[in-house]
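Encoded as structure tokens, the structure appears first; notes follow it.
As you look at this complex, bear in mind that one protein chain is not there, while each of the others sits in place.
Chains: A and B, in written order; residue numbering restarts at 1 for each.
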Amino acid sequence: MGAINPAVNREGDFMAEVGKESGENPLLCYQCGNCTAGCPYTEFFDYPVHRIMRLIQVGQRETVLTSKAIWLCASCETCTTRCPCEIDVAHIMDTLRAMSLREGKCAEKDVRTFYDAFLASLQRHGRIYELGILMRYNLLSRHVFADADLGPKVMAKGLIRFLPTNIKGRDEVAGIFRKYAEKRK
Amino acid sequence: MRVGVFICHCGNNIAGTVDVARVAEETRKLPGVVYATDYMYTCSEPGQAEITQAIKREGLNRVVVAACSPRMHEVTFRRTVEKAGLNRYLFEMANIREHCSWIGEDKEANTRKAIEAVRMAVAKAMRDRPLYSSSFAVNKRVLVIGAGVAGMQAALDCAEGGLETVVVEKSPSVGGMMARLDKTFPTIDCSICILGPKMVDLVQHERIRLHAYAEVEEVKGYVGNYQVKIRKKATYVDWTKCTGCGECMEKCPGKNAYDHFNCGVSPTKAINIPFPQAIPKKAKIDPQFCRQFTKGKCGVCAKVCPTKAIDYEMKDEIVTEEVGAIVVATGYGLLDQERLPEYGAGRYPDVITGIQYERLLNASGPTAGHIVRPSDGIEPKTVVFVSCAGSRDKSIGVPYCSNFCCMYIAKQAILTKDHLPDSQSYVFYMDVRATGKGYDEFTRRAQEEYGARYIRGRVSRIYPKGKKMVVRGADTLLGTQVEIEADLVVLATAATAAPGASMLAEKLHISYDTNGFYVESHPKLRPVETNTAGVYLAGAAQGPKDIPASVGQGSAAAAKVLSLLSKDMLESDPAIANVNTAACVGCLKCLKTCPFQAIKEETLRSGKKVASVIETVCAGCGVCTATCPCGAIQLQHFTDNQILAEVNALCRM
Partner (left out) sequence: MTGKRSYAYYEGCSLEGTAAAYDASVRLVMESLGVGLEEPPDWSCCGSTPAHATDHLLAAALAARNLAIVEGMGSNTLVTPCPSCLSALKKAHGRMAKNRVFKEEVNGLLDTPYQCTVAAKSALQVIYEDIGLEEVARPVTTALAGLRVAPYYGCILNRPPALACFDDPENPVSMDLILKAVGVDVVDFAFKVECCGAAFGVPKAEMVHRLTAKVLDMALDAGANCIAVACPLCQQNLDLRQGQVNAALGTSYHIPVFYFSQIMGLAYGYSPGQLGIDKLIVSADALIGTRGPVEKSSAAAEAGKKEAV
């Protein structure tokens, strides 16, 4: 990041964009660091969450949307619960994920692959088929042996279902995805 | 009727969004108006001269000024017209600034509104009647509520100024919060050492009467003539006999009384003397912790008292004091740890508040000045200070800054190093607010000379791990989480309004803001006055502040009191209610609704019962006028007819 020139970075624009889509006001954040202090995932982030808020405030759009942090956030709601400025930080992180995805800027491919596998399963069956998701994930992420060690354990305990449940209304569910995709075009 | 109207430009404040010339033009068309003009700055000397000349030249008998809010200059203009020979109540103001020009940019709409506002004011002015003040004697005595440092300063200044002063203090000793402190910033003066002499002066002053362990029960009257009922709470110890020897406290078996002076950091006995330097140094019993009172079995203190001062049958006593002015110096409270659930909500003994830590630091405190962990009595090696524990946090309803915590944390960090040279202190802060003389240097000293490590970031959570307390905070300058395993955690809990502040405010008819602090007349120019004549503020009751600011306000309030009571007579406000006894049917609804109890029942010579206004108590609020079913009682200068005239003037298109 070079020197920040607000006129060039047009900080108001990105902040307004995030504000509008999330319904929250990033300007209210006074950078106390309470969110970062409580965030259990800070050690994995490239930018701690209070810094993501600051980056929004100074219009650093690319940095935020290409960050790993937003994809490693679990929305555990610790930040939202404790923010003294009553900002729903977890919801802003969700919003940033949506924006990042729409622009193809997701920096954590495996996470996205997992979510996509989950949603694909949902779209197909109406409910999720755990084994199907795992297989799809393993294939697409090329982590072929992910959780292979758990296989025998779950099999022995009979925890795994080998067939998906297809609900009657799965067309309606598929329809939700279809209509959503059309709307977003 | 010869009404003169003066429309003020107020520079650009009004003229910027109101066509003042047009307002004057339209006003000239009104019946009764013989002169209307616009002027640049009506409140200026030439402006006032213009009004005076116009009165004489045009033979005006009513004057309307359309300008700013009457709260600004009504008094000034009234004096001007009076000097020109008119009764000051034949003057009206139309607010075309705060209510008009300052609201929006639409010149057309604003001008229309200004024209209407002036029309209403003219209609009211035409129904103004001359009113005359009466004078009343003042009682040159003052009541000071609260004997903390601000109240004590106010009382001492008033007494030195020649006034008889009554001081009421809720707790058994004077001294307030300052008496609890160990040392004070930025000089590290011993608090009780500098306060003690003031405390002694207070109780020994020939013109000061102290009611300790007492509270204000009721306030009646008006500026210059208040009657205050004070409840002297039962101490169950005859203070005329008690010598403060402390035998009773030694032998008392009731060990778990809440220690108010030590803010709960340790318990005290059911019969207790608050602290060694207490003034008055007398014992009192807290009945809810006393075995004699709760179980009927004990009486040890009565047996051991050498002067037989114990009296279990004692009752509260009500005394009445008559004073001319009141100074409210009731101080502040502190946020309960219960409101901070992420810090343990008060469940963890080794997470304490700043004032509790102060008691541990204090040589006359429960640990004789040894810093030890409340849980196991061991000296801490790592002490973590948490700033803004509740302050600047709108999510718990405390959006403001508590003023002195940054400074006392630096002080406590310095003292910690003094007491425990092997210790390491950490301070989590959002900002360091050190605005007074020598204050910033003091906070730097804590870091540079005493090794306190300052970490910029808030603390999200505190939880126990084994014998330690884990403090999870952030270093926002670095962009990381910080986890410290502390032996002791000190929370700088937010300063709040004093408990019971709102109740007292109701008794005194003064306002308090959304945070519970008392409201001053003007935040910049009148910080120690209230909008209730005769009642003044001093100290943290008006908003959290440190000792020098409190002392300053104490003296300021005293100056106001001395000025008020320097006159023998005060003028009453004639814009008060008045009863037309011919119309009054004696229903006395007004008496029941008057918030100031300013109405009494009177029997005329004919035997007819009517209402009667106590002129000096009436505050001119108008509730009675609205209540009266037959319009017999009228608020002078705001009569029903006047208000209806304004409404008619407005509604006429």
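FYI, contacts are C-beta pairs under 8 Å (C-beta built on N, C-alpha and C of every residue); 3 or more make two chains touch, one makes a residue touch a chain.
Remember, predicted model here, so these are calculated numbers, not experimental data.
> Please pick, from A:27, A:58, A:107 or A:173, the residue that touches the omitted chain in the full complex.
For the chain that is not drawn, the touching residue is A:173.
> For the chain not shown, which residue from B:49, B:318 or B:345 touches it across the whole complex?
The one listed residue touching the chain not shown is B:345.
> Pick out which of B:465, B:524 or B:605 touches the chain that's been left out of the picture.
Reading the full complex, the residue touching the unseen chain is B:465.
> Against the chain that's been left off, what residues of subunit A make contact? List them.
With respect to the unshown chain, the touching residues of subunit A are 40-41, 43-44, 72, 74-78, 80-81, 88, 90, 94-95, 97-98, 101, 108, 110-111, 113-116, 118-119, 122, 126-128, 130, 133-134, 137, 141, 146-147, 149-150, 153-154, 157-161, 165, 167-170, 172-173, 175-177, 179-180, 183-184.
> For subunit B, which positions touch the chain that isn't shown here?
341-342, 345, 347, 463-466
One rule holds for everything that comes next: only the chains that are shown with their structure count from here on.
> As a quick test, compute the distance in whole Å between the mean CA positions of subunit A and subunit B.
Computed value for the inter-centroid distance: 50 Å.
> Would you mind writing out the residues of subunit A in touch with subunit B in their complex?
30-39, 42-43, 47-48, 50-51, 78, 82-86
> Where on subunit B is subunit A touching in the complex?
342, 388, 392-396, 430, 456-461, 472-476, 479-482
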